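With one protein chain held back, the other chains of the complex are shown just where they sit.
Here is chain A:
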Amino acid sequence: MAKLRGRGYASVNYPTGMNLGGDPSQALVHATTTGTFVISLSSVDLGQGIKTIAAQCAAETLGLPMENILVDTADTDTGPHCMGTFASRGTHRVGNAVIMAAAEARGVMLEVAAEELEVDAADLETDGTGYIAVKGAQDKRVHITDLALAAHFKHGRTISGRGIYLKEPSVPVPETGEMDPDSCQAHACTVAVVEVDDETGVVEVLELFNAYEIGRALNPAMATQQVEGGAWMGLSHALFETTEPYYPARDHGPRDFAGYLMPGPADLPVQHSLLLERPSANGPYGAKGIGEMTANAPIPAIANAIFDACGVRLTSMPFTPERVLRGLDALKTEETC
């Protein structure tokens, strides 16, 4: 009777976005009278952080502080079009649309500033503090709050911009099957370290090492959070979660949290996560999508680690104590035959 340690590895390539009949998302940007730039989107934030990413892309493109950005995702009926936040597409599609909209708005902002300061728009620059200033003459400047007021009440201008990113439909070539289904691919691998109790069959994941190549990490802390939260979900699928333990008979399926098991805060592995940045040519500031892939690699990595630890090759999830023990029994029978 022993606790057996093993280590397993798995990797994943993951496409950003989808294809189908074309994959567009739009963004609209306008400045209020006091210089808040409202980014209107129909892209819903359900915790993955698209509002933060959209605000970062807008602030960076406009050359203004984050405090000047307000992301409004209030109404998918009346907002600009978005296919939705799924398929790991949000950062890529919406980020690109926001950059396009913000670039147009920045052009108008600089034109109005040029009128206000009586200079050429090409001579103006921003430094992220909220001021638009003449290059090389930093005292000749106007703050966005004053500029937006002047745009409305003096110049009769609307500081605004429109953006869309469209991944065009790609139909496979009949002869070869060749097509261009996604915009870019992110890559990752996970190494899992597990301990298998050969008496009880319980598998404990001790450590996970995650390496993710995700283009530019627009927000490294949020990307890491996505990687580790996703790995937790992968671990949960690998060891615990199932709706149908006696599939296809559904009568014993769990109906609540008492029967549908998930790891709790005491069952967590130590995670080590690394982001590798190789900016994608068509990504917003080089970013790729990483949403869904984060739950993928941990599962086969854990399966491989179990095999390494005790020789049991499990091909059905979850890797329950019962399945591990049956696998160990089968190995013993093989040995004795």
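Structure notes:
Please note the rule applied: contacts are C-beta pairs under 8 Å (C-beta built on N, C-alpha and C of every residue); 3 or more make two chains touch, one makes a residue touch a chain; residues count from 1.
Just so it is clear, contacts and distances are computed from a predicted model.
According to UniProt, the chain absent from the figure is "Carbon-monoxide dehydrogenase small subunit", selected among "Carbon-monoxide dehydrogenase small subunit", "Spermidine/putrescine transport system permease protein", "Carbohydrate ABC transporter membrane protein 1, CUT1 family" or "Cytochrome-c oxidase". In the complete assembly, the contact with the undisplayed chain comes from A:Ala258, out of A:Met1, A:Val173, A:Ala258 or A:Cys337.
Within the set A:Thr16, A:Gln48 or A:Thr91, the residue that contacts the chain not displayed is A:Gln48.
Listed residues A:Pro24, A:Gly84 or A:Gly229: the one in touch with the omitted chain is A:Gly229. Listed for chain A, the residues touching the missing chain in the whole complex are 46-49, 221-222, 225, 228-229, 231-233, 256-258, 262, 264-266, 268, 271.
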